[in-house]
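The complex is shown incomplete by one protein chain, all other protein chains being positioned as in the whole.
Note that the chains take the letters A and B in the order they are written out, and that residue 1 is the start of every chain.
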Amino acid sequence: MSDLLLPPEHRYAKMIEQRQNEDGSELSILNLGPTHPATHGIFQNILLMDGERILDGEGTVGYIHRAFEKIAENRPFYQITPLTDRMNYCSAPINNMGWWMTLEKALDIEVPKRVQYMRVIIMELARIADHIICNSVLGVDTGALTGFLYVFQYREKIYEIYEEICGARLTTNMGRIGGFERDWSPAAFRKINEFLDEFPKIWGEFESLLTRNRIFMDRTIDVGPISAEKAMSYGFTGPNLRAAGIDYDIRVMKPYSSYEDFEFDVPVGKSGDTYDRFCVRNAEVWESLKIIRQAVDKMPEGPFHANVPDYYLPPKEEVYNNMEALIYHFKIVMGEVPVPKTEVYHAVEGGNGELGFYLITDGSRTPYRLHFRRPCFIYYQAFNDMVRGQMLSDAIATLSSLNVIAGELDA
Amino acid sequence: MSTSSDIKMVDTPEGIEGQGFFATKLDTVVGLARANSLWPLPFATSCCGIEFMATMASHYDVARFGSERMSFSPRQADMLLVMGTIAKKMAPILRQVYEQMSEPRWVIAVGACASSGGIFDTYSVLQGIDKVIPVDIYVPGCPPRPEQILDGIMRLQELVKSESVRRRSSPEYQELLASYNIS
């Protein structure tokens, strides 16, 4: 397996040779990943270690590069959601909704208020699901499996809501151009209400398990900190940036899907360390619950999709009985729904930050170019800066709190 | 609290029973023991890994099937669960992990990507892990539900139960490994 060793011309090889510690010890190289149990996803970090301390690190990514952008150039517009699903699979609906909104922006489609509220609900549920994973797994990495087992039970409830709405659990492929594929059933609303009633207690208990836990605090406070300036320069967005003290949130900066109708706070941290990231995510779950509650209470009546026959599949009974509907159905199913030549950039607040879609169309049936601004990819490059000089065990906690999703990282 | 009625025992295999003794084939006993204590090595790369997290968490609880201990070291694992897309860049690593496992070892390809490349028919994705390592069970789905993953594990248990102790030294098996260039 000599080809898996560090090549002799690598800069670390020289550093090891040059550096001699006084006590005769040597620097060593530690390979963290790509299949390390603590990395939750596959990326490699070659760490130059002095004992337990990390002197430098070098990240390698791309172990799950699936060429989303290339596939997207070969798929009709409505077939992009299976890709966005699999990008950040912890919060697939946010990606789906982001893509539909991008497309609607390109096509100048106004969607009804009800659709916007439904989208808000589903996106906030996805955010909760995302933060549950990140925070509970951070607990696991610092030695507390209890929280993970406890809150995952309730993550299943979110999956049940997804299932009620679209039939799938994880990769939801939810939504259509202009709205949803079907109206939500009363059972879906019942399940959402149940979740809103039950979950706060669970999340409160989870918080009380960790937030003031001495061991957890010792393991996370001042671990993997990043300053606000540096975070900004590295292109941090989302909870990780907010933990560093900048209240940048696209839901507030440029409200999409009627976020301006809801009252919520943007939690910010102070020092940008692991503990702050944990706390910001925790607080965001509470805010998300608040938003969902408001959206459910204020849910307007109305159609569940915009009136855009060119892009929205007609109901089946009309397809069988109505010539016009049949034509639309055929055109849409065959992917012959050209989008006018334009360029749009649309960003939504994903689970990890600014999830952007940059779409260039040339009037044909597929995107000419679709670029995903994947927050993970952009902020993960700061990891080595964040762990430099820290202990190895701190690097694990830092990585975990960054919530790097391999699918999103590698596209 | 569990009562004695909650505890499910495996069925006694076929054999001869008498006063104070029970005789059966060694294969059966070994198979029984192996099947009910499969130590999984989760090789989770993407979406299916999240479903596996759900599978091993409280709601679905893979521990009920004797797979309590997640083994993150390939040296002490019996069952390699490959969950998620394997890119070409990842293929040598997967192979290395498989080579590090000691016999007997079984492989479950969980999800469409691991089984066939799934929706990612692209330049960068390996079109099914059976290109690089032999696979025992394929679990379809994108991603499969936890029930499906459990079903895959139970089917593997059936396979393990009925496997001959000598299978690993059979010429067919050697030939299979040789076809993958694994010694």
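Quick note on the criterion: a residue touches a chain if its C-beta (ideal position, glycine included) is under 8 Å from a C-beta of that chain, and two chains touch if they have at least 3 such contacts.
Criterion: contacts and distances are computed from a predicted model.
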I want to check something: the complex is missing a chain, and I'd like its UniProt protein name from "NADH-quinone oxidoreductase subunit C", "Electron transfer flavoprotein subunit alpha/FixB family protein", "ABC transporter permease" or "TldD protein".
"NADH-quinone oxidoreductase subunit C"
Per the whole complex, from A:49, A:202 or A:232 the residue touching the absent chain is A:232
Thinking of the whole complex, not just what is shown, which of A:27, A:54, A:71 or A:92 touches the missing chain?
A:71
Identified contact with the non-displayed chain, of B:71, B:85 or B:122
B:122
Note that chain B touches the chain not displayed via residues 88-89, 116-117, 121-125, 127-128, 131
In the complete complex, which positions of chain A touch the hidden chain?
61-62, 65, 67, 69-71, 73-74, 105-106, 230, 232-236, 248, 253-254, 342-345, 347, 354, 356, 358, 360, 368-369, 371, 373, 377-382, 410-411
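Everything that follows uses one rule, which is that only the chains that are shown with their structure count from here on.
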Contacting residues of chain A [partner chain B, same complex]
1, 4, 34-37, 41-42, 62-67, 70-71, 82-83, 85-86, 89-90, 133, 148-150, 152-153, 155-156, 159, 169-171, 406-407, 410
Could you list, by residue number, the parts of chain B that touch chain A in their complex?
43-47, 49-51, 53-54, 57-59, 70, 72, 84-87, 89-90, 92-93, 96-97, 119-120, 122-125, 142-143, 145
